[in-house]
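Here is the structure we will look at.
A single protein chain has been omitted from the complex, and every remaining protein chain is retained in its original position.
Up next is subunit A:
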Amino acid sequence: MRTKHSFGYQLRHSIIPYALLGAGGLVFLFPFFWLVLTSLKTPEDIFRLPIVFFPEKFQWSNYTTALKAIPFFHYVGNTLLLCAINIVGQLFSAPLVAYSLAKIQWRGRNLVFAIIVGTMILPPQVMMIPTYILFSKLGWINTYLPLTIGSFFGAPFFIFLLRQFYMGIPKELSEASKIDGASEFRIYWQMMLPQLVPILATIVLFTFVGTWTDFLGPLLYLNDSNKWTLMLGLQGFLQEHGAQWELLMAAAALSTIPMLILFFFGQKYFMRAGSTMTGFK
């Protein structure tokens, strides 16, 4: 049975909320529509006033033109390679380091944790120049080493996130196995890691997104356009085809699709990191 609510109640509990959310949602979605609509117009329609909202005929050929104008899939391949290496690196090191900070009592761990939190606040520009000089002395400019080596040392943010997570796993679990004579590494590998799978998924997603969208790193280290990532390629495309908005928007849309797919399938993992951070005091 449904109860009938007064108009005033409905106004406060459904009409006003939906009106606000709907209007706000439209404003937030509109740039996406505009991106897609522009990418499907002819150059003449783009520069026509009064504005043409919907093109008479969708120019799907803009997408094939954009894919041919730059070696799009080559850039995607380069970027995917970097993503894969960085994911392996983070998965190897971040859980290991976080485990020692959360589950092993040792002198110095508080100092290590303090420095890790400190480096989260340090502006990367302070390290950018000396690190660049170091890598250039090692002859690593124009290689993928500067863009991947850091992952194998563990990102402070992930270590922090994982540590929070480990803290929530009851002590009794590992204590019991220790009495049974299990080594620390076996406890880590067989008991802890399986419980971490959801947060590891978060780390995989964040590493992928971080590597895919990174611009400054590749800009500093990759001169040879054959080695460019997709974001560098996009920027190069923008500089060459400054006013061909239909092609630029097509390329921008294509470069965004993997992010949207990841987001739709991994939403809860994205949100999890957000809520873990609120526990930060």
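Remarks
In this text, a residue touches a chain if its C-beta (ideal position, glycine included) is under 8 Å from a C-beta of that chain, and two chains touch if they have at least 3 such contacts; residues count from 1.
By definition in this document, contacts and distances are computed from a predicted model.
Hidden from the displayed complex is a chain whose UniProt protein name, among "Spermidine/putrescine ABC transporter permease", "Carbon monoxide dehydrogenase", "Glutamyl-tRNA(Gln) amidotransferase subunit A" or "PTS EIIA type-4 domain-containing protein", is "Spermidine/putrescine ABC transporter permease".
Only one residue in the set A:8, A:108 or A:194 touches the chain that does not appear here, and it is A:108.
Set against the missing chain, the residues A:11, A:127 or A:167 yield one that touches it, A:127. On the side of subunit A, the interface with the absent chain consists of residues 13-14, 17-18, 20-21, 24-25, 28-32, 34-35, 38, 46-47, 49, 51, 92-93, 96-97, 99-101, 104-109, 112, 115-116, 119, 121-134, 136, 149-150, 152-154, 159, 184, 188, 209, 212-213, 215-216, 219-220, 231, 234-235, 238-239, 242, 245, 248-249, 252-253, 255-256, 259-260, 262-263, 267, 270-271, 274-275, 277-278, 280-281, using the contact rule stated above.
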